[in-house]
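Every protein chain of the complex appears in place save one, which is left out.
Going in written order, the chains are labelled A and B, and every chain counts its residues from 1.
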Amino acid sequence: MFDEKRIRIITGHYGSGKTEFAVNYTLGLAAAGYKTAIVDLDIVNPYFRSRELEPFFEEKGIRVISSSIKGLAGDLPALSPEINTVFHDKSYSAVLDVGGDKVGATALGRYHESLDREPYDMMFVLNANRSMTHDLDGAIRYIREIEAGSRQKVTSLVNNTHLCGETTIEDIMRGQKLCEQVSDALGLPIKYIVVHKDLVPSLPHNLKGEVFPIDIYMKKPWE
Amino acid sequence: MAVVFEKTKGLTDKPFHYCPGCTHGIIHRLVAEVLEELGLVDKTIGVAPVGCSVFAYDYFNCDMHEASHGRAPAVATGIKRVHPDKAVFTYQGDGDLASIGTAEIVHAAMRGEKFTTIFVNNAIYGMTGGQMAPTTLVGQKATTAPLGRMEDHAGMPLRVSEMLATIPKAVFVERVSVHDVKHINQAKKAIKKAFQLQMEGKGFTLVEVLSTCPTNWGKTPVESLKWLQENMMPYFPLGNFRTPEEAK
Partner (left out) sequence: MIGQMMEPVEFRPVPKRTLPEKTWATTGTDGKRQPNIINSLFIDPQECENHNFKLFRKYDEIAKNETRVETYNLDGAEIVFVAYGTTARIVKNAINTLAKDGIKAGMIRPITLWPFPTQAIKDAADRASVKAFLTVEMSMGQMVEDVRLAVNGKKPVEFYGRTGGMIPTPKAIVEQAKKVLGGAK
């Protein structure tokens, strides 16, 4: 776990739970002793962004980099010059939380020179319950679009198939099957299987990919 | 130690929120430097648009007014008519000026309102996330034109400067670019001329500045400047379209 390259890009469909995974991943990375920064590159959707947890992250010594405009409701795509920090200061282990579609991924395109200079890992978070990524063709098309928008290549898959609090083992296994199909078709490894920590004991063994237990941090306002 | 360079007094100390590589910063500074050089900073009222430069009111060190989307020329008309001795300018992007605000800019020019418009054209809607603008080039991809702008479907980009130059009371219209130092200097000259003619009460003045959007174009700042030269400049040629005879 956490053996990815220094720059980790996390991408996936809107509502796939990629930010929840990014948050858990970032916390885990910091807990494992890495000097960690999370970059919120989501310029499209102003809700459920990792920057909402800024004070919580900072308490844990994690650097949060987001818009140059303070104020959560702002949805100007104002990328902060601070983002360049993670490319230049190689003491950081960085998690880049990228917008959930081709449009969102475009914001990453402008950093392609930095990413060309240094190998990175780009994890595609797949939730088989999202309409655009519920089958093999849809998932592949989505991955290709994000790659075109961001000018980067996905390097691994993360199975994050869930239905929030109503997730069953069957849901996860259905997502795992889709991930395996995508994995075979594109030659990409399944890196993690994201599972709420309460469900981990019920999960079958010998699945492709490492089990990544998570807590829920991205609270919805109606919860 | 001798001071060799100082930031213009036409700008406040508030850091710009613009993405790195965006040319709004350069254009802001050119306008501010011109105001300072002409001794106008404390006699100026600016009007900010809706778009990425909506917070322009925080950056210019003069009285500033926010306008509804596209309505900056209407607001500036009111201000200039109440304060004819003051310098009044609008700062507008292509989404603001060339789309929702087309009627306002055309009629302000027609009436010969004596203010200056700084029109920043980057061929895209930046603030809202890269949608097609009236200025988006044929073939240029945008979120609302995923296959590129199609001529048969969306027509050809609007050349605002050429259009406004047909209006008799638009006395000064020039298109400039800020992709390199030489052009930045030329842009400043045009902006200065526009403000001078405004203060002489000649009529409506506009400077169109070709600009970039690295974030929504998905290009590095350097690539963006190159893209501007190779793609925008052939369709939006630089040059002066109107100058009063006596000012030539």
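Keep this in mind: contacts are C-beta pairs under 8 Å (C-beta built on N, C-alpha and C of every residue); 3 or more make two chains touch, one makes a residue touch a chain.
In this text, all values refer to a predicted model and were calculated from it rather than measured experimentally.
*Asks:* Among B:19, B:32, B:62 or B:133, which one is in touch with the chain left out?
*Replies:* Touching the chain that is not displayed is residue B:62.
*Asks:* With the full complex in mind, choose from B:22, B:54, B:194 or B:207 the residue touching the hidden chain.
*Replies:* Of these options, the touching residue for the absent chain is B:54.
*Asks:* Among B:19, B:52 or B:79, single out the residue that touches the unshown chain.
*Replies:* Of the listed residues, the one touching the omitted chain is B:79.
*Asks:* Mind listing the chain B residues that contact the chain we can't see here?
*Replies:* Against the left-out chain, chain B lists 12, 41-45, 48, 54, 57-58, 60-66, 79, 83, 86.
Basically, only the chains that are shown with their structure count from here on.
*Asks:* Please name which positions on chain A make contact with chain B in the complex.
*Replies:* 43-44, 67-69, 76-79, 81, 84, 102-103, 106-113, 149-151
*Asks:* Give every residue of chain B touching chain A within the complex, in rising order.
*Replies:* Checking each residue of chain B against chain A gives 15-21, 52, 54-55, 126-127, 129-130, 143, 146, 214-221, 224.
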